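Every protein chain of the complex appears in place save one, which is left out.
In order of appearance the chains are A and B, and numbering begins at 1 in each one.
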Amino acid sequence: MAKLQRSGKQKVYLLLAIAAALGTAFSTAQSVGGNVRIAVNQRPPSLDWQFTTLESVRRVAIHVYENLLTVDEEGQVIPQLAEDFSVSDDGLTYTFTLRQGVPFHDGSVMTAEDVKSSLDRWLELGARRAELAVVEEVVVVDDHTVQLRLSAALPALPNVLAYPMAPPAIMPAAVAEGAAGGEVEVVGTGPYSLDSWVPDEYVRLVRFADYAADERFDGPTGFGGKRTAYFEVVELALVEEPGARVAGLRTGELDGAIAISPPNGRALANEASLRMVERPQAGKAWTMFNHAKWPSNDVRFRQAVLAALDLQRVMAIAGDGSFSTDSGLMFAGNAYFSTVGEDVYNQPDPERARELLAEMGYAGEEIVYVVPSDSAPSVKAGIEVEQQLEAVGINVRLDQYDFGTALGVRGDEDAWNLFQSSLVVEPTADPLPYASFFDSTRRWGFYGDEQMDVYARSLNMQATFEERFAALESMQRYMWETVAFLPLGNYGEYIGYQASIQSDLDLGFAIPRMWNTWRD
Amino acid sequence: MTARLTKFARQRPTGLVGIVLLVGLVVASVGAPLWGLADPLESDYLSMLSPPAADHVLGTDQYGRDLLTRVIYGARLSLGIGASVMTLAALAGLVLGSLAGYFSRLDGPIMRGLDVLMAFPAILLAIAIMAILGTGARNGVIALAIVYTPRCARIVRASVLSVRQRTFVEAGQALGAGDARSLGIHILPNAIGPLVVQMIFVFAYAILADAGLSFIGVGTPPPTPSLGNILAEARDYLMVAPWLMWWPGAAIAAIVLALNLCGDALREVMDPRQRSG
Partner (left out) sequence: MFRYVLARAVQMLPLLAVISFLSFVLIHLVPGDPAVIMAGMQAPDSVIEQVRQEMGLDRPFHTQVLDWYQALVIRGDLGRSYFFHAPVTQALAERLPFTLTLAALSMLVATIVGVTLGSIAASAAGTFLDRAILVMSLVGIAMPGFWVGLVMMFYFAVDLGWFPTGGYTPPIEGVVPWLRSLALPVFSLALLESALITRMTRASLLDVLGEDYIRTAHAKGVGHRRVLTRHGLRNSLIPIITIVGTSFGNMIGGAVIIEMVFSLPGIGRLVTMAILSRDYPLIQGTMLVIGIIYVVVNLIVDVLYVAVDPRISYA
């Protein structure tokens, strides 16, 4: 008995020494415990990360799930559950070795079988499975090794696996097998496990005591690295009313809140008890054209729309004064950011717009402009765009629908000409969503362009950064040449926390990350 | 005429206040284009959310648009929506109510049908109808007219039922007046009084309901200003621009108050038993 106690004590000393060493590297005195309550503005329709592309799901999933590969703070691919991976010379076989002794929330330990089942489920019903259509089979080599065998080389395969939107999240084989899309039991290897979920109220996560931190890293980065959970309970509360999020932050009922509109963000920034972070590139406002219907199928019409718009004005209003304008597909600051297209982007010339319209024979026919009413930036951008288009003689009918209806209308190619949308490009992102976004064979019926398809498909066939960057630039150039889509600019928003909330990570990041985060 | 007005004013001061207020609001808002106001849709991104000042008496909104102009045009639209809902609901109620009240065979089916409509809370029914028809002032009018038709129909039916029993109708029928004739000539003129009173309240309810629908995003969509959607858009800016909240809210309250005062006065005139305070 005495012996046991002594060895226990020694263990504690050892742990303390390690903790002290780590502590100096990262932060001061954080301890495990406490609750944190963050207000979010959207309700996840399911918590099946493999299946749903929505950001509302990602906010929960990054705490609960882990993937073979993920991205770091700069968006570069890093291993997470994979120990390492290699690719054969012909590019047709990827071999992943797995980290050992990683427990799931249900107590079982991750094996190659679990990884295979998870990948198989994703290949069967994952929202982004088309991006890995070249995978022929997933083979278990041994308990800790899995191979992906491809029918054709796909140099961007690691990027596809790591991209944090509907990724092949790893779950126990018993959970993955036979689970219908959107209906999977939520069991992962992440630092938090799902405690309870009331869809119209909150998602409550609890600290996973047996979490196997990734000791290869010094600390957390992006969605991976060495993650440590301090809060015992993380609650993502659904607070749809923007005023209630602002009020909750002020009264301290909320520890954090996302999607704070810029005027409120600026006002709250004066309060010492709060830490408000401006995110000037929260999302990109897009106008989509229906290429299957006159007159939006005519490039001159689309050019006229572009020439009619003063995008500085549009975005100032859409972003409530927090905005930026550029022609990039990616956000400024991202490695893949390019200014291609700036020669045509935001060059307002109403006279030229009128000439183009006259030239194509547009005579005031009604243009249906669909705007989803539940997105504030889309509505504001839409209203300002409509005003400016009317000014050059385009007869616009602004139709606002709730998101579900708007998508339904967009599916009917006879029903609309312009569609307002916002695209949240991952802050850590890789350009790969654009490959499927522009590819006509996988996507919308209202847009299809063989030349664009060629560019889109080539993106993921490039091995090096330089080659991928060049491929993205040709997509971006072609998009502006044909005004295939019209990215209007970037709108901002604020994210706010109580000043007492501290983190090793950047609290201004798009998605609240509650690991390595604590209350002073 | 003047004498009667003076008498009315002395006996029902609140009614007079209501009428004056209503006429004032109607003239101010219906004549909006004549007052040399700014364009209610013209944005100005350099003066977004400006507090009340000389150039914008009530301040500006998040698009930099003049709030005074928008409240006046909003009141104009709200009054238009209310009046249209009132007219449609009254017409539908008149037809359904008189059919149900006069032809006892139609009474059951019509009233059960109206019961079904009444079983849904007004706002939920309107949300469902708007989801099908799409948002917009016209569809909002249709939805709310459907919602308020049962109220009008019930009132008409009740009056028709009671008038029908009275002797002069029976006398008319004995003299060979047809159904349509006795309905049109004898019954309806007598049933119209209570309906008119109800119409004014429907007018008021419709304005409140439209504001509620706009508030949850299924009413008249922006940028066209309605008092409801100005409030709906303003709710994100309460803390930094409270003026956006006060004026449209006050305008709704003023219109509804004026209508209620008129309705009360009218009811008392029609039914002197209900004494006024």
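As a convention for this text, a contact is a pair of C-beta atoms (placed from the backbone, for glycine too) under 8 Å apart; a residue touches a chain by one contact, two chains touch by 3 or more.
Quantities reported herein were computed from a predicted structural model and do not represent experimental measurements.
From the options A:G188, A:G225 or A:G248, the residue with contact to the unseen chain in the full assembly is A:G248. Among B:G31, B:P51 or B:P121, only B:P121 touches the chain that is left out of the view. Contact with the chain that does not appear here is found for just one residue of A:L238, A:V277, A:A292 or A:A470, A:L238.
Although one chain is not drawn, its touching partners on chain B can still be listed: residues 14, 112, 115-116, 118-124, 127-129, 131-132, 204, 208, 211-212, 215-216, 231, 235, 238-239, 242, 245, 249, 252-257, 260-261, 273-275, 277.
For chain A, the residues in touch with the chain missing from this view are 43, 45-46, 51-54, 57, 125, 127, 129-130, 165-166, 180-183, 198-201, 237-241, 243-244, 247-248, 250-251, 253, 374, 401-409, 411, 421, 433, 436-437, 442-443.
By our rule, only the chains that are shown with their structure count from here on.
Chain B has its Cα centroid 46 Å from the Cα centroid of chain A. Remark: chain A residues 241-243, 246, 250, 261, 263-264, 266-268, 313, 316-317, 320-321, 373-374, 376, 379-380, 383-384, 386-387, 398-402, 405 touch chain B in the complex. Residues 41-43, 45, 48-49, 62-64, 131, 134-135, 217-218, 221-223, 235-241 of chain B are the ones touching chain A in the complex.
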